[in-house]
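Excluded from the complex is one protein chain; the other protein chains are retained at their positions.
Showing chain A:
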Amino acid sequence: MNLCEAEKTFILHGVEENFRVDGRERSQYRPMELETNVVAHAFGSSRLRLANTDVLVAVKIETDVPSVDQPDEGKIEFFVDCSANATPDFEGRGGEELATEIANSLTSAYRSTKAFNLSKLCILKGRKCWKLYVDILLLECGGNLYDAVSLAVKAALWNTDIPRVLAVNLDGNNVEMEVSDNIHECVKLDIVPAPVMVTISKIGEQCVVDPSAAEEQCATASMVVAVSQDRFTTVLQSGSGSLHPSTLRESLKLGLEIGSKLDQALIEVLKQKPAKKQIGFLM
């Protein structure tokens, strides 16, 4: 999508007046839809639709050997796949750059032990651990990918059931483990402190959250902050453009405030009992 100068000016003026093109205020999000447990093959999954940004996340679990540096911790790996369904630019290897960028930001946001405790994923110190594969599929890009992805990842991890290990036997060099046969007997992870990302875009003189695809084009610079319980786990500046230190401080403050609100709202939704009927893409 390419905007002409007049369209850009229109958006810019709207932001200045605190009345954006879709009728939102500067600190307002677009409507979101969240559904969990949508992928039958996965241990946990979610689908988030933020206006017309569509993200599907599935968590798969495998056993692995802990790394030498952290023998008592499990592993988590993020993989982003930009589907060509989203835009023809992603065809072939076209989406890999964006995919790596998002995956790396998630990895750094989840690295802190305060945000996501990996020690619960360890089965036997130095010998066996669980490895979580968090696979993110971008189905449609309508702006603000980071926020949508982070919310969907948090929801999918919330939904994840880790098999309960009943016993671990050490037989020479072999580690054998006994996993509970009962599929309802599972361990849940503590996901409450997991980070939520907020993108703040500077359009003209003002900062806005949740930019749409058109607004992203008008932004002079944008920041992504990952907020975990009133603390930042990652701050990164995405795209081109530069920010004045005072604007940076201002946008960080805005990000923290919005991030905590968003996090609270998400947890409230996740605590609700999920609907029995699956909706998926047929709605």
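Observations, loosely collected:
One rule holds for everything that comes next: a contact is a pair of C-beta atoms (placed from the backbone, for glycine too) under 8 Å apart; a residue touches a chain by one contact, two chains touch by 3 or more; residues count from 1.
The rule we apply is simple: contacts and distances are computed from a predicted model.
Per the UniProt record, the chain missing from the shown structure is "Putative exosome complex component RRP41", taken from the list "Putative exosome complex component RRP41", "Mitochondrial import inner membrane translocase subunit TIM23", "CTLH domain-containing protein" or "Eukaryotic translation initiation factor 3 subunit B".
When the missing chain is restored to the complex, the residue among A:Ser83, A:Asn104 or A:Thr220 that touches it is A:Ser83. Of the candidate positions A:Ile11, A:Val39, A:Ala221 or A:Leu243, contact with the hidden chain is made by A:Val39. Chain A residues in contact with the hidden partner, per the touch definition given at the top, are 39-42, 45, 52, 54, 56, 58, 60, 62, 79, 81, 83-88, 91-93, 133, 135, 137, 139-142, 280-282.
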